[in-house]
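With one protein chain removed, the remaining protein chains of the complex are shown where they sit.
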Amino acid sequence: MTDGELYERAVAVAGRAYAPYSSFDVGAAALARDGRVIEGVNVENAAYPLGICAERTALARAVAEGYRPGDIEAIGITASPCGGCRQWLVEFRIERVTYRSESGEIVTTTPSSLLPDTFRF
Amino acid sequence: MTDGELYERAVAVAGRAYAPYSSFDVGAAALARDGRVIEGVNVENAAYPLGICAERTALARAVAEGYRPGDIEAIGITASPCGGCRQWLVEFRIERVTYRSESGEIVTTTPSSLLPDTFRF
Amino acid sequence: MTDGELYERAVAVAGRAYAPYSSFDVGAAALARDGRVIEGVNVENAAYPLGICAERTALARAVAEGYRPGDIEAIGITASPCGGCRQWLVEFRIERVTYRSESGEIVTTTPSSLLPDTFRF
Partner (left out) sequence: MTDGELYERAVAVAGRAYAPYSSFDVGAAALARDGRVIEGVNVENAAYPLGICAERTALARAVAEGYRPGDIEAIGITASPCGGCRQWLVEFRIERVTYRSESGEIVTTTPSSLLPDTFRF
């Protein structure tokens, strides 16, 4: 699966988002090293800070299915990931991130480009 | 599936948790009205506030698979849900919550008992 | 200071909320045992899950000013606290919580009534 195809999977799943508060649907699709694709969408809550972004849904779901950090090779996202999700991309040691940038371009980059000089713990 | 069996599904999945910071593994299993069980675990992050609890993983995963609030009938959790997750149980209009309480008992109750007089938005 | 006066302090500060996404301003006022009142408001973010509620702003501010869990006696809030904030009220061992309930009544209660059977860690 190419990065472009992974991004298209993210686009295809975005309509499942539960985003009644922002009306901003986001989809994500994570590619595991074994070839499986695990999808996620944003899930909002009436108490806004309790919501979860699409990337984190996809990655948390992957963990629940048995994957660990290091097992996810790439992720496609329908929007530029927020800072919180970028920290997850780093934690999961994902290699390639493909997303639609603010300017409308489909970009492929790395977590460390999106979150330079992050802390280690 | 009984509430007790649902709780056992939560216990069985808890070992998949990614909890290197707290070493506190939690599992959750949501029962959809169509009979499907959707499992979740807690997924922590080096930046602690960015982590996700097991219940929210299960419910976000359910949404990514096409379920909406109202479609989940019951949930089993290996620990007493935190306040943040209780707000999700309310948002999803879940009917029954079964968890292991602080005293070690397996309790079945409702979201509104766990989060009385919550706000509507 | 009475609980009613504390609630009025919360009402008075709510206008300072930064809530451009929900347009739902919330204020909170915490009463320390030494008599000081520490106020907070909700602060939202374009990435909704990164926002902070009014109660947590007030309590985090109290900590930054030198207070610890056990030092806050009571809190007033302009709305029913979300589940996430109820977990903070428990952590800070606050005795009395006064807020405007969904039915419009001003209620004084305890954190453990608002978050029964919570976990200890």
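We call the chains A, B and C, going by the order they appear; numbering starts again at 1 in every chain.
FYI, a residue touches a chain if its C-beta (ideal position, glycine included) is under 8 Å from a C-beta of that chain, and two chains touch if they have at least 3 such contacts.
Owing to the predicted nature of the structure, the values given are computational and were not obtained by experimental measurement.
Peer 1: Contact with the hidden chain only, please: which chain B residues?
Peer 2: Contacting residues on chain B, toward the hidden partner: 21-22, 44, 46-53, 82-84.
Peer 1: Just the residue numbers, please: which parts of chain A touch the chain that's not shown?
Peer 2: With respect to the unshown chain, the touching residues of chain A are 22, 24, 79-80, 82-87, 90, 101-102, 107, 113-121.
Peer 1: Residue-wise, where is chain C in contact with the chain that is not depicted?
Peer 2: Contacting residues on chain C, toward the hidden partner: 13, 16-18, 21, 39-41, 43, 45-47, 50, 52, 56-61, 63-66, 68-69, 84, 87-88, 91, 119-121.
Everything that follows uses one rule, which is that only the chains that are shown with their structure count from here on.
Peer 1: In whole angstrom, what separates the CA-based centres of chain B and chain C?
Peer 2: About 25 Å, centre to centre.
Peer 1: So what's the Cα centroid distance for chain A and chain B, whole Å?
Peer 2: 22
Peer 1: Residues touching two or more other chains, restricted to chain B: which are they?
Peer 2: Where chain B meets two or more other chains at a single residue, that happens at 84, 87, 119-121.
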